[in-house]
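Below are the structure tokens for one structure; questions will follow.
Complex shown without one protein chain; remaining protein chains in place.
Right after this comes chain A.
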Amino acid sequence: MGGRVLDRVVNVAGESGKIDPMHQFQIEPLFGSENWMIGGYNLAFTNSALFMMVVLGALWVFMWGGMKREVVPGRWQMAVEGVTGFVNNMLTSSVGPEGKKYVPLVFSLFMFILMANFIGMMPFGIVPGVHPFTVTSHLTVTAVLAVLSFGTVLVVGFWKHGLHFFSLFVPHGTPWWLLWLIPLIELFSFLIRPFSLALRLFVAMTAGHVLMKVLAGFVINGLNAEAAWVPFVVSIPSFILMIGITLLELLVCAIQAYVFALLTSLYINDAVNLH
């Protein structure tokens, strides 16, 4: 969001004087890095960058613990092999034997999104001064991930098939009198893919976190109310609802990562096998 949006968010928060559900998405420079400039661009080390590093670290530790190549795998190695086998299966079933080449790419996308979603849901806020941040709740980050997926499809498609890749826009069995319309629709649905990939992930995470913060606001404002009955009628039901919504959000975190990886593998199938 731009500066104007942030001003408005702050204004809305100031007017109500209550909990601001959008504040959690604010990007702030950390460790006094707000004046780091390279070539006229401000390259501050932000909380977004910090949490990307945390995700990378968690992913690295997870993989490092499971890559010992023991003959009889322990629990950790089983967990890692379970995830790699899952991505491997997904690609073999949607792309075929050629899908094996794309396992590292789809695995990296899947695990980065999964870890970022989960780490954004973790209750780091109970440590004073620590503000958890969900990396995937920003369109810039999810758009880069979507461009990675879409760019792979373009590069692979044109590399393997050359200009014949455009036959993707004319499905088999198209009647000749629809040849003017079907390619247009197919082209449109092809070009909208990166936007739908990026928007889905970004909005799902943003909406979930806003909902959580609004419910948390109900709990806290109910506890601060003057009338004695308010905490029982408002705070406690909201808190119970929040526990349920948290579980739902954890499910959504996993489903969104899965959907992103699944759609990426389907798009790769289009590029490799052309319908």
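As a convention for this text, a contact is a pair of C-beta atoms (placed from the backbone, for glycine too) under 8 Å apart; a residue touches a chain by one contact, two chains touch by 3 or more; residues count from 1.
Here, contacts and distances are computed from a predicted model.
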In UniProt, the chain not displayed here, chosen among "Response regulator", "ATP synthase subunit c", "Acetyl-coenzyme A carboxylase carboxyl transferase subunit beta" or "histidine kinase", goes by "ATP synthase subunit c"
Contacting the left-out chain: of A:22, A:116, A:153 or A:215, that is A:22
Where the complex has a chain not shown, which of A:42, A:167, A:196 or A:224 is the residue touching it? A:196
Missing-chain contact among A:204, A:219 or A:272 belongs to A:204
Applying the definition given at the start, please give the residues of chain A touching the unseen chain. 1, 5, 8-9, 12, 22, 90, 93-94, 196, 199-200, 203-204, 206-207, 255, 258-259, 262-263, 266
